[in-house]
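Remarks on the structure that follows.
Apart from one protein chain that is not included, each protein chain of the complex appears where it belongs.
Each chain carries a letter (A and B) given by its place in the written order, and its residues are counted from 1.
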Amino acid sequence: MIRDNLLEVNHLKTYFYTDEGVVKSVDDVSFSVQPSRTLGIVGESGCGKSITLLSIMRLIENPPGKIVAGEILYNGENLLKKNKEEMRQIRGNNIAMIFQEPMTSLNPVYTIGEQILESISIHRPELDKGEARERALAMLKMVNIPMPEKRFNEYPHQLSGGMRQRVMIAIALSCEPDLLLCDEPTTALDVTVQAQILELINDLKKKARAAIIMVTHDLGVISEVADDVMVMYAGKVVEFATVDQIFAQPMHPYTCGLINCIPSLDKEVERLSTIPGMVPSFNEMPKGCAFAPRCSRATQRCKENMPELIDIGERKVRCFLYEGKDTE
Amino acid sequence: MKFFSFFYRKNKYIEDVAEQGIEYTSYYQDSFRRLKKNNAAMICLSVLALMVLIVIFAPWISPQDPNAQSLKDALRGPSAQYFLGTDEYGRDILSRIIYGTRISLSVGIISQVLATAIGVTMGVLAGYYGGYIDSLISRVMEIFAAFPELIFAMGIMYVLGPGVSNIFIALALLSWVSTARLIRGQVLQLKQKEYVEACIASGGASFQIIVRHLVPNCISTIIIMVTLGIPGAIMSEAALSFLGLGVQPPTASWGSMISAAQSYISLIPLYSVLPGLAIIIVVISFNIFGDGLRDALDPKLKNQ
Partner (left out) sequence: MLLYIAKRLCQTVFVLVGITFATFCLINIVPGDPVQVMLEKRADPEMIQQVRHELGTDKPLPEQYINFVEGAVKFDLGKSYFSKEPVMSMLLRGFLVTAKLAAISFLFAVTIGISCGMLAAIKRGKPTDSFLMMIAILGMSAPSFWIAIILQIIFGLKLNLLPLSGLDQPLCYILPSIALGTRYAASIARITRTSMLDVIKQDYIRTARAKGVKESMVFIKHALKNALIPIVTLLGTQLGNMLAGSMLIEKVFSISGIGKLAVDSMTNRDLPLVQGTVLYIAVIFVVINLIVDLSYALIDPKIRYGKGA
């Protein structure tokens, strides 16, 4: 099955150069997304999900961060080769991002309206004031903000977290991006609001044929919105598969652990086991597989060598257990 | 000296909290290591050390008696006898600058130690007791802060009359408020820490709690406030002396030298330039060293 890739990331490496040493937040990550599809990225806190998205946006704070290698092909063009001005034209217009922290991601000294209008006026200069306002209001309605006319003139601190996140989504969608990067858009919200927002994002995928990357550590969210899933661990991709395959037959021991971790109401409580241990910090990264210290099936070899990402049909997995099966 | 007794208390305190698992010695070691890495701060520290040597050995270093007049040599340029020239009474400018170091440094340091003593006392009282004591002290601080610095210092000098020791007092009264505010804030925070709460709850004597728990925890702030207060005090002394309300003739002070030199700028410009350079060197050294110290001791305070 060959699809046109809207976004193709190849061997991306984003490192942070800190006083204590080099943090390899994203280490040789490759993936692709197609129009009308959603790629879910899962993994524990600190495994480099947000940094992956920020790298695509070219919003890595430098110093200390730097994209040291790889390419990010958007419609076949390498974003890493674009200059600042070209990148600026793309941000917010073709590629938009919804951030993890709704409480602090809006500028406290400007009204909601001003902040939505800003991105419309940057990328749609042809619209006059009235039209831009119309559109901004329409966006607020679309994200189900009650009394949009009133909210339009309010400041972020007057809104609840859920509403702020919806405003963030309205801003991101205001210029109809064809690639939407969502960084845990629902983590801070309660369940009903969460469902509404996921629905909103799903709509966008269907109606506007947008491609979506959804970062989360909530597998429930993944099962609802994602088509493909990429599992990350300590800056590396450990498994890549479609959402059905992941849930039906997880391959990497880490993925298995994660799936056992989902607190699901219709299953027995006993299944709610957690993965022992913690993600190693960058300065005590093991020589071999980063997951080996926590893996129940780790061998001496896992501790000494880092396995390659192997293709198994459509899927990919980074584990010695599946060596030799790639020809199947 | 009073100032150093804080360190002694701190050490006792370190043993105290080490039992609670909080490593305080390593905190100071870390800070010191950070400070040593800061080249600019270390250079400034050596300049300051040099200044202290000059203060101590002024009588041996200065080529002439700073107050010896020789009217026939008045207002000369640099020469073999008068290295940097002479002033309007034929006194050696270099020697007067060297003696001026004494005034500047002593005013800076003594006034700030005084200010810190007042500020810490007031801040701790306000923060620890709260209630109407706090309101009273806070109101007093507001009134003190309601005068622009220079006018305030001038007013006090007007009341006390000119003279070096009165400058100490005036500048201490000028600068205790900022210390008191910071300390008050810190004490308010500390009071909520469990071990202090526990101490209060178990009926520990107030005085003991203050001396053993509150003051030692404010040491970093105190050191920073003293170091960063000194350059301001030196500047204020120079300004007061420049206006004729500070150090009185014939005592050599950089501010009053500039004031006198002002009448002769066309004749001998060096006379007014040099004392100013001396002020800049001392003040800048304290400023940069103080900044470095603050960054090393308390990275959080950096943005205040």
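Basically, a contact is a pair of C-beta atoms (placed from the backbone, for glycine too) under 8 Å apart; a residue touches a chain by one contact, two chains touch by 3 or more.
Just so it is clear, the structure is predicted and the values come from calculations on it, not from any experiment.
Among the chains on display, the ones the left-out chain touches in the entire complex are A, B. Across the entire complex, the residue among B:P78, B:G204 or B:G276 in touch with the chain not shown is B:G276. Remark: the omitted chain is touched by one listed residue; of B:D30, B:D65 or B:E142 this is B:E142. Interface note: of B:V47, B:I61 or B:L150, the residue touching the hidden chain in the full complex is B:L150. If you put the missing chain back, the residues of chain A touching it would be 57, 59, 63, 84, 88-93, 96-97, 99, 101, 104-110, 118-119, 122-123, 155, 157-158, 168, 171. Contact residues of chain B toward the unshown chain are 139, 142-143, 146-151, 154-155, 157-159, 161, 231, 235, 238-239, 242-245, 255, 258-259, 261-262, 265-266, 269, 272-273, 275-276, 279-280, 283-284, 287-288, 302-303.
Note that only the chains that are shown with their structure count from here on.
Rounded to whole angstrom, the centroid-to-centroid distance between chain A and chain B, based on C-alpha atoms, equals 53 Å.
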